[in-house]
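Sharing a structure, written as structure tokens. Questions coming.
Missing here is one protein chain; the remaining ones are kept as they sit in the complex.
Moving on to chain A:
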């Protein structure tokens, strides 16, 4: 019978805390960057001419259909060689995670925008509104509503996906876990603790998401 010994982690709480901060930091920054990329690409894909949308489609599919782990490694090791710049692990992680998130968010935005009935555009035009204003005031608020569940889902995935930054030795929660495991020989306690921490951060997010969804859908 295995004897759980969580007390063995006591000397490592500082490291775990540090790892958690790094994880949250990467999640927040890459979600924000991913949203900017996603919104821009998503809007362009619904409105721009074909010569713009085709390369964007290529970007989206490349990042959606290849493993994030490979993207991270590629941005860290291959990109510096190709474009001749120095790449810190932190920068590589930020770029890869943002582009990855952006590709998924772009599709969520596009889907949300296209789900809005064309009659809404027409109603806006019929009262003399111009395209940009119709988009901002009529279409986007309705699209946002449709997007919220997928958006939250993707953001939760993003936080968990940041665990991959440990492969290029960025000190996130999972990376610290492997470091602690190596010195404490307590992998079960370490990884269980880490799983609980991920859960504690993410679960409230899903509750907030439920509330937002409820509030925004109040008129339905």
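Going forward, a residue touches a chain if its C-beta (ideal position, glycine included) is under 8 Å from a C-beta of that chain, and two chains touch if they have at least 3 such contacts; residues count from 1.
Just so it is clear, contacts and distances are computed from a predicted model.
*Asks:* For the chain not present in this complex, what protein name does its UniProt entry give, out of "ATP-binding protein", "Fe-S cluster assembly protein SufD", "Glucose-1-phosphate adenylyltransferase subunit GlgD" or "C-type cytochrome"?
*Replies:* "ATP-binding protein"
*Asks:* For the chain left off this view, which of A:32, A:78 or A:123 is in contact with it?
*Replies:* A:123
*Asks:* Which of A:60, A:97, A:113 or A:138 sits in contact with the chain that's absent?
*Replies:* A:138
*Asks:* Considering the whole complex rather than only what is displayed, give the residues of chain A touching the chain that is not shown.
*Replies:* These residues of chain A touch the chain that is not shown: 117, 119-120, 122-123, 125-131, 133, 137-138, 141-142, 145, 219-220.
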